[in-house]
Structure formats: structure tokens, C-alpha cells
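Let me give you the structure first, and then I'll get to my questions.
Of the protein chains in this complex, one is absent; all others appear in place.
Moving on, here comes subunit A:
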Amino acid sequence: MSLPFTIEPLTETALVLRWPAQICPVTQAQIHAIAALLRQWPGLQECVPTYHCLAVYSDPARPPLHAPMLAQWLRQKEKLWRKPRVEHGRLRTLPVCYELGDDLIEVASHCELPPEEVVARHCQPTYRVCFLGFSPGFAYLSGLDPTLATPRRAQPRTEIPAGAVAIGGAQTGLYPSATPGGWQIIGRSPQPLLDLSQSPPTWLQAGDRLKFEAISPAQYAQLQEASPCWT
């Protein structure tokens, strides 16, 4: 039986499983199911998922993984990952104050929609956290309404504030810490997304589902003062 992905060496001690390059819920579910299976292997250092890839890094102190061996093992375990339940993953709700989005008006005019409609369409879907990358805790989400797609800013900002909710092309994401960036900021959340004293240190994990909930500036201030709890 054929596997829906290829397995190739990435480095001397790592392999990459690669699905067709697209953002697809079935691919996502298979990637996270396989990552969960592989994380139980003692010889693995870590697994890193993206939209359509899963990198598997072996412990350099152990013999490297071989692609044919991994392929055979995954064929044997096929029942556990081929048709995973797509709805698995926690549902988290993130309060967002869209009035604090510096680029909301720009996004609205690009999309030829009133700003309230941009907010409504951004709050409507249940997003999926496909993977974390770029910077600690930065969540790559799928599920953005295509009518909200807006090109990145011509001049990237030197600092995007922590908690910013932004749109970059057809993607939407969250900035857990202040970093430079080129995405359009449409709102801000008072929820801390990164706390190194917590385990895990990121509020979102790959596989989580996410809803945005619009709040007023007064509620934002209130929540921020109350220093929202982690869980």
C-alpha cells in the first residue's frame, strides 16, 4: 500500500515526511497523528510539523533512522494515523480588541468591506493551529475567510506588539512577543501567549482549535489589569 507522503533525508540525522504542498485538514490531522506516535520513540530528539511536512530529528547519540525502516513501521501503524479524527484538539477562545488594530481600516478598505464586517468575518470561523514557528509560540492558523486576505505591508513594522492579531496574505496569526513583522495588525489580545515559567510555555499548541471573540477597549483594559490566567 502506498503512503500519502514521501520520506527523504533532511540531514545526516534527520528525515522529512513530505505531503503535497497545500494546506489541507486531512494532511494536518495525519501529520499530528504521526508526530504523536513518533514522540513515544525513545531514539527521537524531536518532531517538527509544518503545513505539509514533518521533520523527524533523531538523537545524534543513537544510530540514525532509516527511511525504509520508518516507512515500514508507519505502514504497520496505518490504522492509527490514516483516518484520524479531524476534530481532535482543544478548543480555545481568544478575546481580541479589534479597535486596537492599527491596520484594521487599511485591511477593510483593501477588502472593500466596512470594518465591522471584517471583524465579524474574522470572528466567524473556528481556526486550526497548524503549527508553531517563526518565533517562540507564533501560531500559523488555517481557516481565514478568503475575502479577508490582504497583502503584507510594503514596509514591515520594526516592532509588532505582543498579543497582536494579524493578517499576512491568506494567513492569519498571533504574535506572542514583540518582534519586527510585515503582517497587517487587525487587533490585540490581552491573553499572554508565551510564558517561559509554564509547561508547555506556549498558550497554543499545534492541533488546537481557536475562536476569536471581539471585546471592547474597556474590556481589554479590564482583562489586562486582571492579568489573565494561563489556562
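In this section, a residue touches a chain if its C-beta (ideal position, glycine included) is under 8 Å from a C-beta of that chain, and two chains touch if they have at least 3 such contacts; residues count from 1.
As a working rule, contacts and distances are computed from a predicted model.
**Student:** Given that one chain of this complex has been left out, which of "ABC transporter permease", "Electron transfer flavoprotein subunit alpha", "Glutamyl-tRNA(Gln) amidotransferase subunit A" or "Biotin-dependent carboxyltransferase family protein" is its protein name according to UniProt?
**Tutor:** According to UniProt, the chain not displayed is called "Biotin-dependent carboxyltransferase family protein".
**Student:** Which of these, A:H52, A:R128 or A:R209, touches the one chain of the complex that we don't see?
**Tutor:** Checking the options A:H52, A:R128 or A:R209, the one contacting the hidden chain is A:H52.
**Student:** Since one chain has been left out of the picture, which residues of subunit A touch it in the full complex?
**Tutor:** 9-14, 16, 21-23, 35, 45-55, 57, 60, 64, 131-138, 140, 177, 179, 196, 200-202, 205-206
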